[in-house]
Every structure is written in structure tokens, then in C-alpha cells.
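Just dropping this structure here.
A single protein chain has been omitted from the complex, and every remaining protein chain is retained in its original position.
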Amino acid sequence: MIASPIPGSLAMDLLEEINQIRIIDPHSHIPPEAPAAKSIDDLLSYHYFTELAHSLGMPKACLAEGYSARERCREILLYVSRMDNTAQYSWLMSILKTTLGYSRQALDPKDCDQLYDLSEKVYQAPGWENQSLELGPIDQVFLTNDFDDPLEGFDPARYVPCLRTDELVFHWQKPGVKERLARRTGVDVSDRKSLARALRELFQYFLRHGARACAISLPPGFHAQKVSEGDLNQEFSHQGASVGRSQGIFWEIATCCEEFGIPFDLMFGVNRDVFPLGVHQGRDLFDQRISLIQLAPLFNAFPTVKFPVSVLSSPQNSELVAYSWIFPNVIASGHWWYANIPSLIEQDLRSRLHGIPREKILGYYSDMYKLEFGPPKYLMFKQILARVLAEDYVAPGAMSRAQAISLAQDLLRNNAERIFPSK
Amino acid sequence: MIASPIPGSLAMDLLEEINQIRIIDPHSHIPPEAPAAKSIDDLLSYHYFTELAHSLGMPKACLAEGYSARERCREILLYVSRMDNTAQYSWLMSILKTTLGYSRQALDPKDCDQLYDLSEKVYQAPGWENQSLELGPIDQVFLTNDFDDPLEGFDPARYVPCLRTDELVFHWQKPGVKERLARRTGVDVSDRKSLARALRELFQYFLRHGARACAISLPPGFHAQKVSEGDLNQEFSHQGASVGRSQGIFWEIATCCEEFGIPFDLMFGVNRDVFPLGVHQGRDLFDQRISLIQLAPLFNAFPTVKFPVSVLSSPQNSELVAYSWIFPNVIASGHWWYANIPSLIEQDLRSRLHGIPREKILGYYSDMYKLEFGPPKYLMFKQILARVLAEDYVAPGAMSRAQAISLAQDLLRNNAERIFPSK
Partner (left out) sequence: MIASPIPGSLAMDLLEEINQIRIIDPHSHIPPEAPAAKSIDDLLSYHYFTELAHSLGMPKACLAEGYSARERCREILLYVSRMDNTAQYSWLMSILKTTLGYSRQALDPKDCDQLYDLSEKVYQAPGWENQSLELGPIDQVFLTNDFDDPLEGFDPARYVPCLRTDELVFHWQKPGVKERLARRTGVDVSDRKSLARALRELFQYFLRHGARACAISLPPGFHAQKVSEGDLNQEFSHQGASVGRSQGIFWEIATCCEEFGIPFDLMFGVNRDVFPLGVHQGRDLFDQRISLIQLAPLFNAFPTVKFPVSVLSSPQNSELVAYSWIFPNVIASGHWWYANIPSLIEQDLRSRLHGIPREKILGYYSDMYKLEFGPPKYLMFKQILARVLAEDYVAPGAMSRAQAISLAQDLLRNNAERIFPSK
């Protein structure tokens, strides 16, 4: 894999020990009713591959519903084989090797049918879900749940619910949102007071079903700000999107996190739909001109709420290190999306380790849609972690090997347990 | 040279193979009527040296026309010898060693006269132009041509014309621009329609003379935006600079790129004349507070036009990686100006390789004014590329040596051929 340690190196020794750590993955998009892939079609349909293939010129036709899955795989693999320099390619090669025994040095698109058939056999065999997790090894995976998700039919000790609140905050004006909230909570929201009641119902529902976090992604232009009761009541009388209403609902959700004692994951900086002609989930980008100072009023107003914060680029990581270093309730969380490539992980991770107390770093999350991606994505992170621990700490004598492994345990497991405790 | 691989290392082995690749240089300022230096005066007058010398305190007197070339060299060398830590110094030392056999470890300004005399002899000997290119080895060099450049007297298969459009877009109001365009195209521009006719004449002229690209540098405050026919017509009735007119002309040029099927190089982020007292070409700086989202309307509106994009700093590179990864028509291009130093090239290149499909990366361009700078500037890039390929790909087993060399070929030659095809 790209940038992995050299065999025989100190980093490789550390990696072998780090690979024993049983991981808690604090953010994913796993659908608990179908957590594992059924074939390589579920792997190749991951937006990382469809968007990169599209970026290389692949027409979108093969992504339409009803298109033959096998032919879609043939098409996508043609393009994926031309991006052998990317981190995403190395995730795929790692999966194919580990789960299907694929042993070529370079991906050959002519192997598609064979891989397709084999993947159906392997991935649909009994016990595959467990085996797939064990390749991590991953013990717990946090989910991303819509506010009206029933949260039933899975074990919340393995798949931990997390209340995703983007729709409530940013799409209140969209048809059905208000009604769906009313159905879930029994409260028809028309002002600040009814909003507060509905959200409390919602939080209680989620907590009864094992939820341990609330989450949202925020656009670059967002400023966290308390909205007065009067102003917020006004906002609920409008149609259409409204900055004030978004700010007010967001603030009320933070208030619920405070009351119910659960962390609020903030994924800061994504611009939705910058490339409207892109593939599904491949249309969002970012604007580097943001600052965490836009969220400072929130950090100040809710000192008991933990805010794991994710950012999209290295420049923003400089701020995240400083804000996590100063604010007791700000936690540096994972390596998100466009920042989730080895070169950026390495520099961001090093800065976090040099500047933030270890308990305040959530090392990594998979962000995966299918379990098969957990192991290679975590492996990429662990390889970089092993190199940084070897070069910056163990080789210079700043830490013993045991200390370094214990630091890795904090990053991969203990901190997630501490920050998102089971109730 | 700064940061070059260690003799005997895997990176050095790769570098030796990479050095065989015959380069296509997709951006330079070579004057085809005098492509090579006539003496070291042509080397030392490169703005990198005059501006750094001036920054160290050199008075500007020696840069005036009519000043003795030999004495100018003496003066500049005094200062250049005091910047032995810089990348620019190592380009010069590399040229002096390779072309003049200069063998000192450190530049001694007392050698000036000897170097001057020798350089006149070597550089003015028959065949020097070819020898100089062969040191790359460089097969093709793209030019930067004013819109009324005659484009004659050189071989466009070696020196490829490129239509530079800054004047038309940003200096329309300056005396003579409109008239020069009328002389070249026979069209007197007074509104959108006549602009469209003039630009089509211009593009046809350039294409008949072998042009393969259009190019522009954009200030940090620029937002790409379509301007309505009515508004643009209005703008042409004004005197003075106008944001709307610049946007309208720019958009019309992009339309021509679409119609004529040629790429549009965008060099984004330079602020002109920040230091008005600086030396010629040493007055421009940048403002990091920009985002590629300012250009997203362009990328969306012209899906068939390829946009090789250059940026000025690592923070902006994070965005460039993401935008090239998502937009099929955005290409990450070279390491521009203030970002063209080893430390920044290394981190920017690694991020591009980890996140962008290889075909969408134009590895490097020389930006040179004289051919002698092609070899050392490319060597700097190739040294870094060799180290990244060794450390991130070959040593970890992610690529074979042959795969890595093929990747280097894409970056140094094939992608330029693919992106800027000969017509």
C-alpha cells in the first residue's frame, strides 16, 4: 500500500502490534441491515471509485438503476485500473487481495468476471459480516442515522446509532421534513417551544435505542450563533431556507446534547453540489476560506458538550490543532474525505500528536458504506501512525515501544470509548 | 542540488531512468527568436536572481538598460553568492557546472569574469540551442504569446504557440489594446458580437500557426461568471477597468476554447504590483484567501474544455487536489512560481499523486525565459519525483519499478501530449 512502512523497519514492528488493537470506529455510513458487500459491485459503487472514474471520463450511464451490475463493474474497473497511483486504488487492491486472494501487482480489468463471481461466493457466504469486521479487527461501528430512522433490527452494541441532523438544520423547508419529525415525535413544530419539545422526544428515542452521538456537516459559510426566542419564532413562519432558522435549530440541538450528555460531531466546511453534473455523492467540494472561529460561540456556550471536529484540508488542520489544544470540549477527529490521503494524514497527524493531549484525538474513522472498506482504510492510517510513532517518538527515545503502542490504543479505541461512553 | 536523492539509493536508481524521459514542457516564456542565453548575463537577469538580490539589498542601478552586462553580472553574483541556501542558487550552480564545467562547492563571485567569457564562448557556439535542449532532454517547449504576436520565424513543432489572454481580459482599457486586436483580426470590437468575431479570427490565426493552448493568469479576487449580452455591450461603452467586462471577455474566450477544442491554462491567484518599487517581474505576490470555488461556474459551464490549473501555495494545493479529483475537466498543473521550491513541490506532488488519477496531472513546466533553466528546474522536480516514487510506491511494494517509471512518463510527457494534442 502507498507509503506503508518498509519490511524489517521499526515502524513495521510497531505496525504489527498496532494491528492487534481492537478498533472502535466512531463514524461510518454502514446500513446495518446490509453492512457487508454482496459482490464487488458494492465495492466499486463506492463514490470514491465512481467519482474518480467519472473524473477520468467514464460516462454516468452505467450508474443508473437497472444497469447490469456485472457490466457496471467491467466499466468502472476499466477506469480504476488507470488510477493506480491513488490511495483509493490501494484500498481496493488491499480488499481484493485480502478477501479474494487477488495477487496481481496491478489490477487487470480483464479479471472482472472472475472477481465478480468469486466475490458473490465469498461475500454471500454465512459469517462474512463477522469475518469482514475481524479483518480490522473492528468491534464497534458508529452509524449515521436519519432522524426518523426506526433504529431497529440490529445490535446497537455493535452498530451504534448516531443522530444525523443535517436535514433538520439545513433542509427544514424541504417537503416532508416537518411532517416526518411530527410522525417520529408526535410534536408539530411551529415555534421555538415546540421545536424544543420535538427535539427532546427525538433525543430520548435515539438514546433508548443506544445512540451515543449526534452529528452534522456544516457548510463553509456557517456561523454558530444563538438566536433569540422571538427571532426564531419569526423564522418558523417563513417558507424557504433561512440562515437564522438553521442557526436556531442548530443551537437547540446543541442544547439537547448538553441536557442528554452526548457529543456533537461537527464536520466543518463542505459545500454541497458544487459540481451538479457529478455522480451521486461526487458533487461536493470545499472552500478553504473558513475558520473555526465561526464555531467559537458554540464552544464557549456549551462547555460540557464534547465536539469532535473534522475538517477538510491541511490548512484547516492548523486551526483544529490550536482549537483542540485550548478548548477543553474540542476534539480533533479523524481524517475526513479529501483530507483522507496518506500525505495529508501524515502531516495532519504529526501536528495533532505534537500539539494536542493524546486523549483529545480521535485517531480515525472509516466513513465507510460497506464493512470491507474498514480494514484497508484503517490499515492506511495505522501504517502512517506506525511510521510517525517510530520516527518521531521511539527512535529518538521520546517514548518506549510500550508507550507508543498505548498511544495507538488511545487513538484507535480508548478515546472513542471515553468520549462516547455507553449509557 | 537541494533535497536530491542519496547516491546508491532506490530513488537515485529511479532518477537515472527518469532522466531518460524526453520531456514536453507545457509552459514557458521562451522567446523563440532567442531561446538560449548569450552569456551568463541572460542567466543572472532572470527575475529570480534579480529579485532575490534586490531583496538582499542590491541597488537596482545595474538593471538599467545600457549598464555594462559584465558589471551587472559582477554585481548580481555578489548577492547570489550570499543565498546558497536557496533553490534558485542551486539551479544556477547546476547550470554553471553542466554547461561551463564550474566545479567549486560554493559560488565565488571572483570567478565572474572567467564565467562571463566562457559563457559567451559556449553559449554563442553553433548548436548550443540544441545542446541546451538535449540536457533536459526536452523535445517541445510551449510558449507564451501575446495576442498580436506574429508567430513566425520558428518551428511550432518545437516551440508550441500558446495564446496568452491577460491583456484582452484585464487591460482592455489600456491604450492600444483594442487597436492591436483590430489590426490582428480586422475586427473593431465595440460589443459582444464584434468581440466574438474578433476572438474567432484570433483563435483561427493561432491554430493555423500551431497553437495548442490558451492561457491566462487570474488575480485572487477574480470570480468566473457569465455576463449577459446586454450587460457586456454596456461594459464596452465604458472607459477604464471593469470587472464585468473582464468577466465577459474571459467567458467569451472560454467559449472559443470550447469551439476550437483547445485547453485553457488558468494560473490562479497572483496579485500584480504589490511591491511597486521591486525589480521588473519581482513585484507580484499573492493573497492566500482564495478558493477554486470562484472558478466553479466556469468548470461547470464548459465540460468539454480542459482547464490545467496552477496555484501559488500549498494551502491552495489542497483545493486543487480535490477539484481535479472531482471535475473531469480540471487538471493539476505544475508547481508555479512561489510554490516552485523543493519543500512545497514535495508535499504538493505527494498529495496530487495520492488523490488524483495520474492522467490528470501535468507534472511540471519550466516557466523559463531561457532554455538553460529547463534542465535544472526539471531536474529538481525529477529528483523529488524519484524520491516520492521510491518511498511511497516502490519500496512499500505498491508499484514495480516499471510502473513507477511509466507514471513518471505520464507526468513528464504523455499527459502533455494527451491534454494538448497536435491538431
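Going by the order they are written in, the chains are A and B; count residues from 1 in each one.
In this section, a contact is a pair of C-beta atoms (placed from the backbone, for glycine too) under 8 Å apart; a residue touches a chain by one contact, two chains touch by 3 or more.
The structure displayed is predicted, hence computed values, not measured ones.
*Asks:* Any idea which of B:Ser55, B:Gln131, B:Gln225 or B:Gln403 touches the chain not displayed?
*Replies:* The missing chain is touched by B:Ser55.
*Asks:* Out of B:Gln20, B:Ser68, B:Thr304 or B:Ser343, which residue would touch the omitted chain in the full complex?
*Replies:* B:Ser343
*Asks:* So one chain is hidden, and I want to know which residue out of A:Arg208, A:His354 or A:Lys423 touches that hidden chain in the complete assembly.
*Replies:* A:His354
*Asks:* Which chain A residues touch the hidden chain?
*Replies:* 289-293, 296, 299-300, 303, 314-316, 318-319, 321-328, 347, 350-351, 353-360, 391-393, 395-400, 403, 407
*Asks:* Touching the absent chain: which residues on chain B qualify?
*Replies:* Touching the missing chain: residues 1-6, 51-52, 54-57, 79, 82-87, 90, 105-106, 271, 274-278, 282-283, 285-289, 312-315, 338-339, 341-344, 347.
Everything that follows uses one rule, which is that only the chains that are shown with their structure count from here on.
*Asks:* If you average the Cα atoms of chain A and of chain B to get two centres, how far apart are those centres in Å?
*Replies:* Here the centre of chain B sits 38 Å away from the centre of chain A.
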